[in-house]
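Excluded from the complex is one protein chain; the other protein chains are retained at their positions.
Each chain gets a letter, A, B and C, in the order it is written, and its residues are counted from 1.
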Amino acid sequence: MDDLERLRDELRAFSAARDWDQFHSPKNLAMALAGEAAEILEIFQWLTEAQSRAPDEKARAAARDEIADVLLYLIRLADQLGIDPLAEAKRKLGENAKRYPADKSRGNARKYTDL
Amino acid sequence: MDDLERLRDELRAFSAARDWDQFHSPKNLAMALAGEAAEILEIFQWLTEAQSRAPDEKARAAARDEIADVLLYLIRLADQLGIDPLAEAKRKLGENAKRYPADKSRGNARKYTDL
Amino acid sequence: MDDLERLRDELRAFSAARDWDQFHSPKNLAMALAGEAAEILEIFQWLTEAQSRAPDEKARAAARDEIADVLLYLIRLADQLGIDPLAEAKRKLGENAKRYPADKSRGNARKYTDL
Partner (left out) sequence: MDDLERLRDELRAFSAARDWDQFHSPKNLAMALAGEAAEILEIFQWLTEAQSRAPDEKARAAARDEIADVLLYLIRLADQLGIDPLAEAKRKLGENAKRYPADKSRGNARKYTDL
């Protein structure tokens, strides 16, 4: 069992203990996930890119919390859909490596719409 | 090394090979992450909650791709900030367990603003 | 001068008086706009569709504030880009009317990805 599967099982138990599955439809979890991702935006929206690369401790602490929330909702959403997020991320990264050949994509601002 | 750390290292190599670190400021990655999270929204926005619990294959395939993109950008963003997303998610889940006692939170629509 | 142009001019004066134009790049305003739009998500994410059609006074008050914030940032962003949001909305609505003929689109869940 990988690390995300362990966290997935803890989230299942957490939700079951509170009878929250009724609220955890993919539709609702997608909204919660987007909301948490937007809270990360708010940390950096008035910082320059350079400032965002060296955030102060308050911004770093906020980023730690929001990154955690995004990961938790992402795992929960994937579980409700029967999707393995780690396997899909590995697959997608492999596809991106083919899609953006290193030699053709180097420093190319038109090509990095994917990681 | 955990699974997300392995993926983090692959993303570092992927970005280095393309000279994309210059574009991967936390500010820019936060924007890309929020954009990918919003693409998950678009899959479910016109579905009922019940429909979102039983998506057709086209919606499921889209969800697999977008969940992968969110995880990849989240890992990349966390890496650029020196944050361990798995450790933070475990910490946050522990805090949420204290914040939402099972007996007091059961089926309570006012309390599930966190997982 | 239309209503949004009047508000645009008030926002210009508001920002000039505070020397905030330096922070109001389209990139930053796009982040602020997406952040405010996501705050509307958070109002409705745990409500059913039916509940969202009859929100309580607390939810309605929150919606009033967030809708205002989205409109203010949208006008400010459009102004920084030299875009007339009202003219573009009228144009887009006209295009959507052609794109989704009433007779072919009636009640069609596949077609209403645009208003």
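The rule we apply is simple: a residue touches a chain if its C-beta (ideal position, glycine included) is under 8 Å from a C-beta of that chain, and two chains touch if they have at least 3 such contacts.
It should be emphasised that the depicted structure is a prediction, and the values quoted were computed from it without experimental measurement.
Novice: In the complete complex, the non-displayed chain touches which residues of subunit A?
Specialist: Residues in contact with the chain left out: 27, 30-31, 34, 38, 41-42, 46, 48-49, 109, 112-113.
Novice: Considering the entire assembly, which residues of subunit C contact the chain that has been omitted?
Specialist: These residues of subunit C touch the chain that is not shown: 2-4, 7, 10-11, 14-15, 17-20, 22-23, 25-28, 30-34, 36-38, 40-41, 43-45, 47-50, 52-53, 55, 60, 63-65, 67-78, 80-81, 83, 85-86, 88-93, 96-97, 100, 102, 105-109, 111-112, 114-115.
Novice: Kindly note down the residues of subunit B that lie in touch with the hidden chain.
Specialist: The list for subunit B reads 23, 28, 31-32, 34-35, 37-39, 41-42, 44-46.
Basically, only the chains that are shown with their structure count from here on.
Novice: Count the residue numbers both subunit B and subunit C use at their shared interface, divide by all numbers used there, and answer same if that is over half, different if under half.
Specialist: Comparing the two copies, subunit B and subunit C contact each other through largely the same residue numbers, since over half are shared.
Novice: Write the angle of the rotation needed to overlay subunit A on subunit B, where the fit uses Cα atoms and the result is rounded to the nearest 5°.
Specialist: 180
Novice: Give, as an integer number of Å, the spacing between the C-alpha centres of subunit C and subunit B.
Specialist: So the centre of subunit B lies 25 Å away from the centre of subunit C.
Novice: With centres defined as the mean C-alpha position, give me the subunit A-subunit B separation in Å.
Specialist: Centre-to-centre distance between subunit A and subunit B: 2 Å.
Novice: Mind pulling the residue numbers of subunit C that touch at least two other chains?
Specialist: Residues 31, 34, 38, 41-42, 46 of subunit C touch two or more partner chains.
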